[in-house]
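This is the structure I want to talk about, given as structure tokens.
Apart from one protein chain that is not included, each protein chain of the complex appears where it belongs.
Labels run A and B following the written order; every chain starts at residue 1.
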Amino acid sequence: MRHVVVDPITRIEGHLRVEVQVDEGSGKVTDALSSGTAWRGLELIMKDRDPRDVWAYIQRICGVCTTAHALASVRAVEDALSIKIPKNANYIRNIMAATLTVQDHLVHFYHLHALDWVSPVDALAADPVATANLQTTILNAYRLPLKGPSSGLETEAYPHDFPAATPQYFAAVKDKVKAIVESGQLGIFAAQWWDHPDYKLLPPEVHLLAVAHYLEMLDKQRELVAPHVIFGGKNPHPHYVVGGMPCSISLDDGNAPINTARLDIVDRAINMGRTLVNFYYLPDLLAVGTAYVKAGRVDGGGLAKTRVLAYGAYPIEEYAGTSTKGGGGFFKNLLIRCNGVVENFGQGAANAKFTEITAEDLADPKVFTESVEHSWYNYPQNDNDEIHPWEGITEPKFTGPKEGTATEWQSLNERGKYSWLKTPKWKGKVCEVGPLARYIIIYTKAQKGLLPDMTWAEKMMLDQIAAVSNLLGLAPEAWLPTMVGRTAVRALDCQLHAEINKFFFDKLIANIRSGDTNVANMEMWNPKNWPKECQGVGIYEAPRGALSHWIDIKDGKTNNYQCVVPTTWNSCPRDSKAGYGAYELAMMDTHVQIPDKPLEIAKVIRSFDPCMACATHMYNAKGERITVITTDPYSGTRVEK
Amino acid sequence: MDKRESMWEYYLRKGMSRRSFLKGCVALTSIMGLSTDMVSKVVEAAEKKPLPVVVWIHGHECTGCDESFIRSGAPLASDLVLNEIALEYDHLLSAACGAPFEAHLEETIQKYKGQYILAVEGAVCTKDNGVYCMSGGHTFTHLLKHAASNALAIIAYGSCAAYGGIQAAKPNPTGSSGIGSFVGRSPIINVPGCPPIPEVMTGVIMHLALFNKVPSLDHDGRPKQFYGNRIHDTCYRRPFFDAGMFAEHFDDAGAKAGWCLYKLGCRGPETYNSCGNLRWFQGMSYPIQSGAPCIGCSSAHFWDEDPLTARMPDYGPFGNVDKIGAVAAAVTAVGVMAHGAMSIVQKNQRDKIEAKKHGEQVNK
Partner (left out) sequence: MKEVTRKIYYLFSPWLRIFHWIMVVCILTLFVTGLLITNPWFIFAVDPTYSGMMVDNIRNIHFLAAYIFSASFILRIYGFIVNPGDRLFSHVWKGYFYRNVVDVMLHYMFLKHEHASYLRNPLARCSYTFLYVLVFIEMLTGFAIYYMTNINGIGGILFGWVIPLLGGEYMAHLIHHYVAWGILLFAFGHVYMVIRAEFMEGESEVSSMFAGSKILAHEPRDAGHLDGTLK
């Protein structure tokens, strides 16, 4: 039995450590833990801030999924203040959200995940001519020609960003890679386990092609986020405003934030996103994924087989409220009705159980809870009590590692406390969230006939699943809840979001054409018009999964702020009642060939697209009980001391 | 950086033999995870002049600065990372992870002692010996101290590394601060912003690569060419400020026409950055151009200079300064009148006493 530590896990956001027990004979992982090793206390910093500013502060949780937290935050404040944002603002926010997902997924695959699959060293053995031929083969075999609804507004004449398939191009890339390897200064490619047998699963030409696309996408990903720069002024961390968007529209002013010329930039970026995902990302990924599946690599599913959760995505039109207090309009108006939990999907969609998540559930003290049995916090009675966030107590209890000192860790204590993440639960159970969860839920609902009047997006998701199942020769139940499935679905999600981008852009244009240029509802801007105390919740299906922000406003100031974040769901520590967290289960569902070089572990962790800065909760460094995050739209907010 | 030498030159300077140099190359080959038939290539490379080595470490941060870095349009991040520098350690882009990655970091620090550029992203958290920011089983303070003491120059990327950033905002639960006072050595190039403009981030490295020296810095350690101007002084909406044409509310007629956002809390008049001249995404936009008032994200304490949508006189630790001033003036006026009235009473009494004295004198 070998104890293997991987710390830091790189090519993610933030600080993550994993430890696994590997049986050297069988390569089986018998125990695994994941630990968030840093915490910044942003929720505490929100206290007493102007709720109209909070989006800017809380957005700084994460610069990778930038915009996600800002969007959830303005939605929470608008829910609390019963603000209905204008149509244009809803469309623009949806475009910004979908843009984030497209860009984030693409960057995740090529720049954060690809080097687990492909190696620049192996690329040196590739034949440029064969690589050029391979490019053609991939485009023939692995494209999914699916599209969103057409509004008749197609501005792209032909695909401007098309993969080169010429031997000269691949020879040039190969020469550059060769020069780097031979220079001895490998830079970003240094010190990886390039001799790991996993890299031999793919022929050298795939490696060369992927390395070429790694570089191309590194240059092009920046152009995908142009909508953030136009609508929000910059990226990372674009600007928002409570009540709508700051980017006023005027087709009569050259100095206007949004006019025809500015919209054309957005249009170009959206078309580019569609092209990149259809001609690069999706074919590349399906080619690599198919090779892995054909090699029998269908492990790493973990919790996805037993329980996945999502909140539902994209309000099509402007809506009133998210929580029941605000009218629950959010849930009545969704483009992707994946709000719910699917259990036991691993046993087939027919045997799986679907439970819907409603506006009422958000307020129910028994539905969403958190435990701290293995987190560096203390509960007054039992650490595995299930306490709803608004009753929650955050009393830090840093116990140090199992071996080593507080500042020099050898190994963490899997029997005790080992992470700054709490364990969030749905009805007492841990869940996996993310694109995979969204697809499993939509697929299961469709199989059970729970999706009447399917939207085009839901239909497209089912078509994507069918096409990939066909390609792999496996039933969805077999390939979806796996490491490859998690990564593949992210590409499908990317394609879907490229179309969602186009869908909302067309709606925006149509609405402006009808003469509506409003982007902000300023009726409730002045705090004098606010109730003395109010609560709200903002929900968003972020690239990494279900995200919710909770705010309590008192006397015009933020009294309490709470974020329940996708990576907290996935990366949480174990719990004696609910079992292991999603990362831990996925690692334990992964075969490790060489314990000294646990590439499979890094790969399965990265298949979740970890975002650690988002995930860590607050604590008080002095070891005192502190004021904490205890919001609920129904039962009010308590400040625990 | 002119001192940068090849590995072979280093061995020569140390008086070590060709034999030990070759042994070093063999060891290096295995560390890089290359097969032994690559040794001759490594030997060849180790005799050449290497690229400037950059080590990029992360404290309390959000990775937004890394993301901004790869958004650079000129130079493209790929050109920079592959041709201009050797980015030997970076949590976002580096292929490796875990123990081999940490070993590679130590190897890099030793091999390029006093010659590598250290890029720091994120604040340093010092409370309770820094246990709230751990990486590789160590505190970030440990890593920063070690990496900084052996660096040629240090780049503090982003407002967190330069000034402490969001986690250092009140009440600063983790005791975070900028790295300057912690590492206590120079040169530190402060590149503030939340995040800094992509081309500013890459521009600083390009300056080092092209001109072999630290760019000229202002009083706050910021490169003058990127932080020498206030956004207000370079803003395309400045003529509207000068003419007195302001948006009064979001999405009003002034906002639609693109007038000055000063009255919506814009921090442009206090903020030193290249948003007005370089702009974001090579001239595409910046917050003000997109109708959003600047929040001053490259200023040292901007998070605690809130509310962000209010300006002076509304901003301040005690509230609206003009209201405070007016109240103080009114109180002073009342006080003056009261004091004046009492002074009249006092004078009358005194005059009476004087008159009495005077009368007594006359009577004598």
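As a convention for this text, a contact is a pair of C-beta atoms (placed from the backbone, for glycine too) under 8 Å apart; a residue touches a chain by one contact, two chains touch by 3 or more.
The model shown is predicted, which means the values in this text are computed figures rather than measured ones.
The missing chain, though absent from the view, touches B when the full complex is examined.
Hidden from this view is one chain, which touches chain B at 218-220, 224, 228-230, 233, 241-249, 252-255, 259, 262-263, 267, 269-272, 296, 299-302, 305, 311-313, 315-316, 321-322, 324-325, 328-329, 332-333, 336, 339-340, 342-343, 346-347, 349-350, 353, 358, 361.
Here is the rule we go by: only the chains that are shown with their structure count from here on.
Mean C-alpha positions place chain A and chain B at a centre distance of 28 Å.
Considering their complex, residues 7, 28, 31-35, 38, 41-42, 44-46, 48, 50-51, 53, 58, 60-68, 70-73, 76-78, 81-82, 85-88, 90-104, 125, 127-140, 142, 165-167, 169-176, 194-195, 197-198, 236-237, 249-251, 255-259, 275, 280-281, 284-293, 295, 297, 303, 306-309 of chain B touch chain A. Those residues of chain A lying in contact with chain B across their complex are 5-15, 17, 37-42, 44-45, 47, 49-50, 52-53, 56-57, 60-64, 66, 107, 111-112, 115, 121, 176, 180-195, 215, 218-219, 221-222, 225-226, 229-241, 243-250, 253-258, 262, 265, 398, 404, 406-410, 420, 517-520, 522, 525, 598, 602, 613, 618-621.
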